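The chains shown are only part of the set, and none of them has been moved.
The first chain written gets the first letter, and so on, giving A, B, C and D; residue counts start at 1 in each chain.
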Amino acid sequence: MATVTLIEYKVASAEVRAVYDDIMATRKTDRINNFWKALAHHPPTLRRTWESVKEVMAPGALDPLTKEMVYLAVSASNGCDYCIASHTASARRQGMSDEMLGELMAVVGMANETNRLANGYQIEIDPMFLSPSS
Amino acid sequence: MATVTLIEYKVASAEVRAVYDDIMATRKTDRINNFWKALAHHPPTLRRTWESVKEVMAPGALDPLTKEMVYLAVSASNGCDYCIASHTASARRQGMSDEMLGELMAVVGMANETNRLANGYQIEIDPMFLSPSS
Amino acid sequence: MATVTLIEYKVASAEVRAVYDDIMATRKTDRINNFWKALAHHPPTLRRTWESVKEVMAPGALDPLTKEMVYLAVSASNGCDYCIASHTASARRQGMSDEMLGELMAVVGMANETNRLANGYQIEIDPMFLSPSS
Amino acid sequence: MATVTLIEYKVASAEVRAVYDDIMATRKTDRINNFWKALAHHPPTLRRTWESVKEVMAPGALDPLTKEMVYLAVSASNGCDYCIASHTASARRQGMSDEMLGELMAVVGMANETNRLANGYQIEIDPMFLSPSS
């Protein structure tokens, strides 16, 4: 159970409602997730986090599906249940198939394994990897 | 400095050489990274890890560039210097531009931030996220 | 559900009761949290952990509220649900307001984001940061 | 060594220089840390990260020294060498004494220990901790 009260739209301040309205308009939905309702207890964090997420997840050199899968990969590595659940759903909406999810988690698992092998043996970085833009 | 001796090709056993040969043939290169030279001190781990990486990173429902970027995203979250260096180089070889790297790290940073906000407030998962294949 | 049986006061050994008594006296309460009841299945860990926590969290160069907020910040970063819940409650008892919690989590989120940007780009430490007591 | 080229002021674009100027004015210094020089390879990330850090670290319900110590506590838990070095220096500039650093790290260490004991035993959260604003 959340350690702060979730702020529903109908009791929200004008400042919070403005963010909620932008979230719903941007995402073409009429609901607000618990994540934003919890952040709303501290309006500056709600606003800043939403604006950052909106900017970072917009289409660019990477497409929205790739961004959602990267978000899910990080969340799975960090063990954030909320973010895993919400970004698995978001990635599916963007077109992630079961096969793609399967391959994504396989890469996540393998990276977590080899990260610890490389650290565990304190392996020196090959000089060829050490030039920027290499 | 690695906690085990790196095994060079010329002093490697036949078992280790067979893996090295497959790595070089698969990756169309004539060199072996320190990562594999360190794992070679325990041949079953070298063989199993290489076969797993080869299978997981092969083209499938996700393309090799996407897989490399996911690998890099996880390695950056885990703080594995070796893997960050090697997979940044691999992703660039697969076509990752500076712009793509910039967006990738922006997503990684944002995911790490919101993962802790969701955990830190113990936010309950919205029921709509909780059905498989939703 | 805990993987060990929680030890209630009435069935506890004299060794465990002595620690429970000190916890209740120090914290001016008549109840023992599940955390201590679980540790009690291994009395040396109960005793050592309690004595360490008691010493570390006592007022010193840092006041108890600052210490509780640091504890919560670390627990949020590590994703420990139990510790987040218990230390949010402790920090509130020490005087943490909603506004302070909001700012605390904002710092925790930002630190987690920039930690991964610094690691993800393998940024060299500026020489000026490298002298002790600088 | 960083995986991207560090952008020096004299070769920076107008967009990047505007951020650098604000960093130097806000922090009353004439130098830019490597962290910002690396982010500058992706100007939107430089701008957004700086604006977020500037907002989050400004004095509020928590004073700047407390915020710097929380930042350091999180960075130490995550093992981010760059951030540990830079925020130890920042905290010292804000007035953190050796004694305060010693107590801070003691809390960080203890939190990391008990986080794993609570997780490792899968201890259930006490009902009294589960009400918001409790």
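A few points about this structure:
One rule holds for everything that comes next: a residue touches a chain if its C-beta (ideal position, glycine included) is under 8 Å from a C-beta of that chain, and two chains touch if they have at least 3 such contacts.
Please read these numbers as outputs of a predicted model, since none were measured by experiment.
Here 4 copies sit in place, and the number of copies making up the whole complex of this structure is 6.
Going forward, only the chains that are shown with their structure count from here on.
Where chain A touches chain C, the two copies mostly use different residue numbers: shared numbers make up under half of all numbers in play.
Annotation: A-B is the more contact-rich of the chain pairs B-D and A-B, by number of C-beta pairs in contact.
The geometric centre of chain B is 27 Å away from that of chain D, both derived from CA atoms.
Averaged C-alpha coordinates put the centre of chain A at 20 Å from the centre of chain B.
Residues of chain A in contact with at least two other chains: 1-4, 44-45, 48-49, 52, 56, 78, 80, 130, 133.
The touching residues of chain A, counted against chain B in their complex, run 1-4, 33-35, 38-39, 45, 49, 52-53, 56-57, 60-62, 66-67, 69-71, 73-75, 77-78, 80-83, 85-86, 88-89, 92, 97-100, 102-104, 106-108, 110-119, 121-126, 128-130, 133-134. Every residue of chain D that touches chain B in the complex is listed here, in rising order: 3-4, 41-42, 44-45, 48-49, 78-80.
Chain contact summary for the complex, chain C toward chain A: residues 79, 84-85, 88, 98-99, 101-103, 105-106, 109.
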